[in-house]
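Structure in structure tokens, see below.
A single protein chain has been removed from this complex, and every other one stays in its place.
Here is chain A:
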Amino acid sequence: VAYLCFYSVQLSNMLAAIIMLIFICFCVHFQNTAGQFFSSGHTNNWAVLVCTSRFWFNYRHVANTLSVYRSVKRLGIPDSHIVLMLADDMACNHRNPKPATVFSHRNMELNVYGDDVEVDYRGYEVTVENFLRVLTGRLPPSTPRSKRLLSDDRSNILIYLTGHGGNGFLKFQDSEEISNVELADAFEQMWQKRRYNELLFIIDTCQGASMYERFYSPNIMALASSQVGEDSLSHQPDLAIGVHLMDRYTFYLLEFLEDIHPASKSNMNDLFKVCPKSQCVSTPGHRTDLFLRDPGSVLITDFFGSVRKVEITMEAIHLTDPILQLEDGEEVQEKTYSYVDQLPVSEIIHQKPKQKDWHPPDGFILGLWTLILLVFFKTYGIKHLKHIF
């Protein structure tokens, strides 16, 4: 009898647990479908993908950026919402044995250059100034739409940087650098003007974690390929092309993203597990304290894809007027159009030379002090040196 009692109690416990579990699952499912509109709060997606290094041996950085570009396009973000900045042209580089291709796998399995790559900033246009201008929106009025980041307060933005970096800086074009403080200030300016709803920042450089240390604006999640003091390593060289094709972190990131499709429900916790130390040699890091939602509830497609919210149109307006017949524009035909002067040559020829800011000539200070010392010694003689020293 005791045994029976015991078993019945156990059974009833299990039953209660199962019922609770089913109930919870049902609740969660219900909330998922009903609350989908409000869970993420964004209506459009943008991506800013930047490769900051030039020269042929930095092939892997361009391949990194192009593979993220490819994944992001495949998951739905259109070209009009992607700002792609490549500091050098690897596909058409003179040293590329396979022109018009950029490979990401050894044995040339995957050509990430593809057929419809739209590079918005190329070559020498990729500078710290242009990058910050794109982020903050302070572009000259003549900038075309494709080169602008026209995000609003309901945009989720993915920012991916790759190149050579150090503790607190990222090198651009081998000649200048952007510091983590400048980047944090740029993000703060974006927040002040509500240019993003949520921001995902991924950086694949040496000591990448130092770049997200200084962020202080809300709703930013950051991932880096290596901690401060560690180097981010490259993955595999290809003997035919002769350079390393990809960096480890982005290689495993690409592998992870290839499994994601637009309806996928993977969340950010899976992204944090990409490339553990055994595969990457460096330790990837992430920062979520500024992010308001729980990373477990953030879908990968919230940033990498572009799943639009949709509402059914319930009502329509009943229109009864017949269509007006427009008068045939004979005047329309008459108007002849002509191109505006592409190069205002007359203006250029007769332009006065631009006033440059005056700078003192080089070596001025040195010359000045030499002069003063010479005059002094001429007047007073060498022996008066002791008055000074």
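Here is the rule we go by: a residue touches a chain if its C-beta (ideal position, glycine included) is under 8 Å from a C-beta of that chain, and two chains touch if they have at least 3 such contacts; residues count from 1.
In this text, contacts and distances are computed from a predicted model.
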Undepicted complex member, UniProt protein name, chosen from "Sm-like protein LSM2", "AP-4 complex subunit epsilon", "Phosphatidylinositol glycan anchor biosynthesis, class S" or "Superoxide dismutase": "Phosphatidylinositol glycan anchor biosynthesis, class S"
Where the complex has a chain not shown, which of A:D89, A:E125 or A:D185 is the residue touching it? A:D185
With the full complex in mind, choose from A:V117, A:L132 or A:V281 the residue touching the hidden chain. A:L132
Using the touch definition up top, pick the residue from A:L150, A:L233 or A:L299 that touches the left-out chain. A:L150
Absent chain, residues of chain A that touch it: 33, 37-38, 41, 43-44, 76-80, 128-129, 132-133, 136-140, 145, 148, 150, 152-154, 179, 181-182, 185, 189, 192-194, 262-263, 306-326, 365, 369, 376, 380, 384, 387-389
